[in-house]
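Provided herewith is a single structure, encoded as structure tokens, for subsequent inquiry.
Note that one protein chain is taken out, while the other chains of the complex remain in position.
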Amino acid sequence: MSVERSRLPEEIKHWYGDMICDYTYTLGLAGEKFFLGLKEGKILGTRCPRCGAVWVPPSLYCPDCFEELTDWVEVSDEGTVFTFTVAHLGPDGRPLEEPEIYAFILLDGADGGILHKLGEVRPEEVYIGMRVKAVWAPEAERKGAITDIRYFKPVE
Amino acid sequence: MASIKRRVAIIGAGITLFRRRLKETGRELSFYAAKMALEQAGITLDDVDAVVCGTAPDAFDGVHMKGEYLADGMGGHRRPFVRVYVGGGTGVFTPIAAWWHVASGHFDVVLAVAEEKMSSCFPHPQKAFTTIFDPIYTRPLGANLVWIFALEMQRYMHVHGVKKEQIATIAVKNKRNALDHPCAQLPAKITVKDVLESEVMVWPVQRLDISPPSDGAAAVVLAAEHVAKQLTDDPVWIEGVGWCLDSTYWTNRDLYYPKYVEYAARMAYKMAGIKNPPKEIDVAEPYDPFDYKEAHHAEGLMLARKGEYLKDVKDENDIFAKYGRDGDLPICPSGGLLGVGNPIAAAGMMKVCEIFWQLRKEAGKRQVKNDPRTGVAQAWGDLMQVGTVMVMRV
Amino acid sequence: MPAESGVMERRVAVIGVGWSGFAPQTADLSYKELMFEAAVRAYEDAGVDPRRDVDSFITCAEDYWEGFSIFDEFVPDQLGAVLKPTCTVAGDGLHGLANAVMQIESGLFDVVAVEAHSKASDLLTYEGLMRFAMDPIYTRPLGWHPYALAGLEMARYLYDTGNTEEHCAMVVEKNRRNALANPMASYATDITADDVMASRPLFEPLKELDVAGLADGCVVMVLAAEEVAEKLSDKPVWVLGMGWASETISPELRDWCRPVYAEVAADMAYAMAGIKEPAKELDLAEVDDRFSYKELQHVEALGFCDYGEAGKMLEDGVFDRDGDLPVNPSGGSLGVGHLLDASGLFRAMEVVLQLRGEAGRRQVEDARVGLAMSWRGIPTASGAVLIFGSEKEVSRT
Partner (left out) sequence: MSVRIKEYRGTYYSRKDLEEGRVMAFRDRPEARYAWATGVAMGRFLSELKNGRIIGRRCRSCGRVLVPPRMFCERCFRPTDEWVYLSDTGTVLTYSVSYLGPAAERLKEPVIIAVIQLDGASPGIGILHKLGEVKPEEVKIGMRVKAVWKPPEEREGAITDILYFKPIEEG
């Protein structure tokens, strides 16, 4: 069974449109504390009273135990490269002029960590297990966003 | 058709405040509602076998694949988790889907959670509503969501000779009922005159005919009979479920009557063995995003004949006498969407929660006076197109 | 996890499949027309009239993949579902099938139709949409291309398991060559692993040819309760097991090596089907391979072998079409094209055709039990598993 096909070349084949609206996402109870922490140069997580996990980024609830998490702890801004990728494309899919290094950094004292860029290091020097540390934006320039950390760099 | 073999009960319900804007993320709101429902059922997430998510357009929260985004807040992390979706009908449909999870024999305890965070769409969620229209033959006309309801309301009034003064009594009743609901966003003591003098939006729809956009979440816990009986002395049985979707082409249908609601109700009533709905149903929560919809849906639910829901209702006293909490047939004792608020999927689930609490006699100041044994919750959505119905009993 | 009582009191079978499209673009048809064609073929295959015989309809869709909100609004007419129980399962086609099975098992319905489609060619901003599925608080503000998450996962997965980039390249070679025997495939070619290794790096170690291309297509499947299936069909394909699971949307809180969603889903499906040794008891598997490494990762999560062994087994030809356990004989997403949320339903259809012996040049010999597995793609950790059999039970020989 096939639908009768049109053979008229002048017919209108496509209709263009979008689904674009403006969105304002409140950071939520956990998120707001986390980003305010960044502004103060601190990385905060939440500890689960049941399983003991320290979740970074913090969650209001433990995804495993479903306990409400009210115990806030500061974790280290140092950690280990758990995995990394050398990025050749920008967000729009166009090639980057210079490759960037993205990593997931398992932070010391946390059962989680931060997705961020690595800096002051060449792609071929990075390895899983490498020790890295946050490089913070100057305090005056911080605004409670992920960019308050500029990147993570290798520690000696 | 084979018979239903497994009985399923609701054993706990939870709900957040409904407000125009809430600071919590959708995941956090979902967690509040889910956690409360589990606590009320006297269980923890460890006891839950599967999770069913209900949430309406992604364009409200502003997240693509919104169910996956909400999953961990609903207790779905590393569990069987699925999102079901029928527009505005989602809130009642979510526990229906949870029902078949249990009735199938696959799961004993299932958590159903509904969430909506409409404030993300800024400055106003109406912009997101325009994306529900066909992009080729409707959106270019500059269609606004209220248009289609105004067209429907006009048609309903025209065919049956129903007056705006009569319809306005529904807004008065529901907003007043909501004064007793601790989560309510727009409870108010208003008069028919207030409704008729409120700002005209899309004639014949005025400001006070409409429910507000809201943030909120709600949840229920479903259990198989053998589990429900262990966990509670007061299970509320899901005795009937029904849903039905009409044609996309709403301009090709006569809008005066929601046939799809009737079909959904017939399915649910047949399963529940209900033959005479107004006699056998003690309390009802038809979907009321607009005041006329309560009448429209009560007729679709066959609680009144076509065009007769407001037959003898001339003023506020009449509507309370007929459909108030101590009236002949209590309708929307919660305060409905008009009074409690309308975080779409959560609002439908709120109606299921309300019937649950009413049948358990736990509704406090909102408790209806007729010793209810059987209740019905209904939601509606899409392009004036889908009806979802659940019949509950104690 | 499954309930203690009553599992599969009512057996359910697939009694009809239909498809349309399956091309990088289908500009001559609207999504509605594509769905109508697939539906007509499925009902014809099942021998049912949807207006009379089909009790319920499920469409599997996500609004932003369509370009408008509340997709089920636009569904009933072309499926024959007007004024019938119809809904959206906002999941992969396999999630839709699982819900259809439960609807039948509950006793509510006897015949249910499930639809899923991709109109990927309608999308002008595919990557942007994937980005819009990320958590808006923690993940989206990074401003990364969504495939960066795949690069990160692939790197850790290879590190932990010892499987290699070359193994991933071999997956591409196998699947795109398998696709040469599949008339539905959009990306069939006799490419080699070396070509894949030489392709442009995107998010190292992920390369351009590790990524499946997009395709349009629609699949409709008709399911029925045992007594109806046996009356209507002389070759019903039985649903023996099913499972599904999601994980948190936050990548930071997941396991970067193991796709736990696939493990949970597989455990549930095997328990239901009574399968203890999947590698021995399954005759074929259609497994998500939207990125080449995902096939290896999923094969391991499904328990066909331990973590770290899939690469070696691939080298040994175990997963070839004539191997001990053919994986993606259809060509998979790499060969057929990635079909968005229709991916799972396509895989289920392939298994059904194989079990019926109707897979033509790509037929796997003696196929009696097959598995279909889906993943919902970046940034989700969500998937489903269905197991089908040509007999009502897994027979052990």
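Read from first to last, the chains carry the letters A, B and C; within each, the first residue is number 1.
Just so it is clear, a contact is a pair of C-beta atoms (placed from the backbone, for glycine too) under 8 Å apart; a residue touches a chain by one contact, two chains touch by 3 or more.
Being a predicted model, the structure only gives us computed values, none of them experimental.
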Identify the visible chains that the left-out chain touches across the whole complex. A, B, C
Considering the complete complex, of B:36, B:84, B:222 or B:313, the missing chain is touched by B:36
Of B:90, B:104 or B:130, the residue that touches the missing chain is B:130
For the full complex, which residue in A:22, A:74 or A:125 touches the chain that was left out? A:22
Out of B:6, B:19 or B:160, the sole contact with the unshown chain comes from B:19
Touch residues of subunit C, complete complex, unshown partner: 25-33, 36, 49-51, 64, 67, 76-78, 80, 82, 119, 121-125, 127-129, 131-132, 136-137, 140-141
Touch residues of subunit B, complete complex, unshown partner: 13-24, 29, 32, 36, 40, 62, 64, 122-124, 126-127, 130, 135-138, 140-144, 146-147, 150-155, 158, 180-183, 199-205, 215-216, 247, 249, 251-255, 357, 360, 362-364, 366
Identify the residues of subunit A touching the omitted chain, counting contacts across the whole complex. 1, 3-6, 8, 10-27, 29, 31-32, 35-36, 92, 144-145
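Just so it is clear, only the chains that are shown with their structure count from here on.
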How many Å are there between the centre of subunit B and the centre of subunit C, using C-alpha atoms for each centre? 33
Can you work out the whole-Å distance between the CA centroids of subunit A and subunit C? 29
So which stretches of subunit A touch two or more other chains? 17, 19, 23, 25, 27-28, 31, 59, 63
Subunit C: positions in contact with at least two other chains: 63-64, 67-69, 136-137, 248, 250, 253
Which stretch or stretches of subunit A touch subunit C in the complex? 1-3, 5-6, 13-14, 17-19, 23, 25, 27-28, 31, 55-57, 59, 63, 82-93, 102-104, 112-116, 123, 128, 145-147
Complex contacts: residues of subunit C adjacent to subunit B: 1-10, 55, 57, 62-64, 67-77, 81-91, 95, 98-99, 101-103, 105-110, 129-130, 132-133, 135-137, 225, 243-250, 253, 260-261, 264-265, 268, 272, 376, 379-380, 382
In their shared complex, subunit C is touched by residues of subunit B numbered 1-6, 25, 49-50, 56-59, 62-69, 71-72, 76-87, 93, 97, 99-108, 128-129, 131-135, 224, 226, 241-249, 259-260, 263-264, 267, 271, 381-383, 385-386
